[in-house]
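For this depiction, one protein chain was excluded, whereas all remaining protein chains were kept in their positions.
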Amino acid sequence: MATPLLEVKDLTKHFYVGNGLLLSKLGKTVKAVERVSFTLQEGETLGLVGESGCGKSTTGRCINRLLEASSGDITFQGVNVLKLKTRALKQYRREVSFIFQDPYASLNPRMTFGEIMTEPLVIHGIGTRKERQERAKEMLKIVGLQPEHIHRYPHEFSGGQRQRVGIARSLMLRPKMIICDEPVSALDVSIQAQIINLLEELQEEFKLTYLFIAHDLAVVRHICDRVAVMYLGKIVEIGGWREVYNSPHHPYTQSLLSAVPVPDPGKQKQRSRIILQGDVPSPIDPPSGCRFHTRCPIAQPVCSREEPPLKSVGPGHQAACHFAASCPIPEDLSKVPCATDEEAFMGGAPHRP
Amino acid sequence: MSTDPGKLAESAALGLEGAAKLPTPAHHDEVVDKSRTLRGDAWRRLRKNKLAVAGLVWIVIIILIAVTAGLWVPRVLGDPTFIDTAKVATQSLNPPSHAHPFGTDTLGRDIASRVIYGARISLLVGVLAVAIMVVIGLIAGALAAYYGGWWDAVIMRTADIFFAFPWVLFAIILIAVLGKGFQNVFIAIGVLGWPSIARVFRSSILSVKQNEYVDAARSMGASTRRILFRHITPNSVSPIIVVATMSVGGAILTEAALSFLGMGVVPPTPSWGGMLSEARSYLFSAPWLMLYPGIAILTTVLAFVLLGDGLRDALDVKMKD
Partner (left out) sequence: MPPLLEVADLHMHFFTPDGVVKAVDGVSFSLEPGMTLAIVGESGSGKSVTALSIMRLVPEPPGKVVSGDIRFKGQSILALSAKEQRKLRGNRIAMIFQDPMTSLNPVYRVGKQIAEPLRIHKGASRKEAWDAAVELLTRVGIPRAAERARDYPHEFSGGMRQRVMIAMSLACGPDVLIADEPTTALDVTIQAQILELMQEIQARTESAIIMITHDLGVVADMADNVLVMYAGKPAEFGKASDVFYNPLHPYTWGLLHSNPRHDVEEKGKLVPIKGAPPSLIHLPEGCSFHPRCAYAREICRVVPPPLVDIADGHLSACHFSHEPEFLANAEYCFAGGR
C-alpha cells in the first residue's frame, strides 16, 4: 500500500469558551474533535459525514490550518503540517485548497470574479498580470461560465454560479488535495447535481484528492470512495462506501441511514425507521464512555463506562462499538417508543430497550 | 438560497453535458444585463429616497454659497465683520429689507452676509472635526477589533468613559485649556468624537471577519496585511460613511453650542452660534437676529442627518446581498 497523501492521527481540537470578561481561560471547553484518525490516498475521495456539531467541519479546517489543532498529528506528503511556519505554510496552501459552503459569503463582494480568481496567483507571485487573466478566463470556461464574466461582481450571479467560481478559485494553484466543506448544501436541488458532476469531472481532469465534508448521506455516497461517519467529535465508523452503506456496523450509522427518507413512496412507507431519542448531547459535556450511548438503542452498562475503540469489522472497515459485531439491529428494537423516560431523552443515563 | 425575485435575470448557468471528459459549455439564453456595481446600486437606492436627496441638494447649495462667498457677498450684501461706525446708529437693528434681506445686527452688519460667512466656519469645523474623529476612530477601532483581548478592553473602556461624559462639558474644559479660537474648536470636537467612529468600525470589522471570504483568503496563503487591507477594510468602511456624515451635523451643532457659550470662534468672526448668543437680548424686539442663524443651523444639521440616514438605508440593503 502506497504511502497515503494525508495522514491524520489523534487530531484533537478543543475550543475554550470563556466568559470574556477578563480573558478568563476558565470556563467551559467545547471538545469539538476528539482523537480523530484517518488516512487519505492520492486520488481518492474520503467523505466525512455527520450531523451538526459532529466536528467534521472543524476537522477539515484543522487540516488546512484555518484552525489550530489542540493536539495530534497531521502529515501531508510526509511533512508535519502542524509544525509548518510561514513560508512552508504558504507553500502547503498551494497544495491543499478549500471550497467553502456558502457561495454568498465566500466571495468578497467588492472584488470582480477576475480579481477573486487571480488572487491566489497574486499571493504566490505566479505569472504576469496578463498570464493570470488568461488563466482565470480559462478556468471560468472549465467550470462552465463565460470568460467575459471576469469583469463582473458576485452579486450579479446566482448561488450555483458563485459556487462554480469558488471551485475555480480553489483550482488556480493546481492543488493536490481539496477540502470541500459542504460544497452543495447551500444550493438549489436542481443545481446540486450540476456541481457534483463538475467536482467529479475536475477530479479526473486534474488528478485531485478530495476530503468531502457533508451532512447529506446520499451525496457523500455518490461521490466518495471511502466514508467516515462522525458523531460528537469522534469517528464512529469508517470504510469503503459499499461497506458502510450496505452493512453499517455502528448503531449510529444505522440510525442515520434509516432516518434519511428515500424518494420512493412505496419503499419509504414500508421502511422501519430507527428513531433516535432526544437531541445530540452538548460537546461541552459529552457523555462518558461511548459518546453515543445516551441515544443508542442497544446500549449496555459497559457502554457508559468504556469508550469503544475503532475495531476492524471487515476489510478496510472499522466501527467503534462494543457490540459492532452483532449488528444489524434486530427488528423489534428498530422502533424505539416515544420517550417518557426523561433522562434518556435529555441525553443522560443510558436507555435500555 | 438563490434566486431573489428582485434581481435581474442572471445569465443561465451553463449546463454540463454529463460527459466524462471536460465539458464544453453550452450557452443558453444568456441574458447579459448591464454590469451592476455595488456603488451604482447604492446610488440608485439613495436617489429614490427623497429626503436624503433633499438633504444632499441643500448641502451642495450651502457648500457652493460658502465657497464662493468671498467673491460676491461683501459687494452684494455687505462686509460681515466691518463696522462702519459712522452708520451704526442708523444701520443697526434694521429689520429685513431690500438692501439687507436678513436685516442688520446690533452693530449694523448685514446678517445675511454673516450667516453665509458663518456657514464657512460651520462647514469647515464640521468637516475638519470629523476628519480628526475618523482618523482616530479608525485606528482605535481597528486595533481593538484586530488584536482583541487587552487592546480591545482598554480601547473600548476608554471609549465608554468618553461617552459617559457630557460632550459639551468636556469640550468646554478642553477649550479652557487649549484656548479659544477656530483651530481649537475643531480639534476639541474631533478629539472628543472618536468613540462613536471607533465603536462602529470595530463592530463592522468583527462582523466582516466572520465572512467566509476572509477564511478563503487565509486558505490560499494571504498574509494578514493583505487580508486587512484587501478584504476586511473595504467591506467594513460603509457604516463609517454613514456615521461620519451624521457626525458632521453633530459637529456643526456642537460648534454652534460652543460659540453660543462664547467658547468657540472668537468675534468678530461670524458664527451661527455666536450670532444666536448676540440675539438673546433681542428675541422679541428684533427676532430676525435669532431667526436666520437658527434656521441655518436647523436646516444644515438636518440635511446632514437626512443624508446620513439615506446613506445607511442605501448601503445596508446592499450588504444584505
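Couple of notes before you dig in:
So that you can tell them apart, the chains are marked A and B in the order they are listed, and the count of residues begins at 1 in each.
Please note the rule applied: a residue touches a chain if its C-beta (ideal position, glycine included) is under 8 Å from a C-beta of that chain, and two chains touch if they have at least 3 such contacts.
From a predicted model like this one, the values you see are computed outputs, not experimental measurements.
Touch with the chain omitted from the figure is made, among A:L66, A:L84, A:V122 or A:A193, by A:A193.
In the complete complex, the residue from A:Q91, A:Q268 or A:S312 that touches the missing chain is A:Q268.
When the omitted chain is restored, the residue from A:L67, A:L256, A:C290 or A:A320 that touches it is A:L256. For subunit A, the residues touching the absent chain in the complete assembly are 51-52, 158, 160-161, 188-194, 196-197, 215, 217-219, 221-223, 241, 245, 255-269, 273, 275-277, 279-280, 338-342, 345-346.
The criterion applied here is as follows: only the chains that are shown with their structure count from here on.
Centre-to-centre, using mean CA coordinates, subunit A is 47 Å away from subunit B.
Remark: subunit A residues 23, 61, 64, 66, 89-90, 93-94, 97-98, 100-102, 104-110, 119-120, 123-124, 141-142, 144-146, 149, 151-153, 155-161, 164, 166, 169, 173, 186-188, 191, 194, 197-198, 201, 204-205 touch subunit B in the complex.
Chain contact summary for the complex, subunit B toward subunit A: residues 1-3, 7-8, 10-11, 13-16, 18, 20-23, 25, 27, 30, 33, 35-38, 41, 149-150, 153, 211-213, 215-223, 226, 230-231, 234-235, 318, 321.
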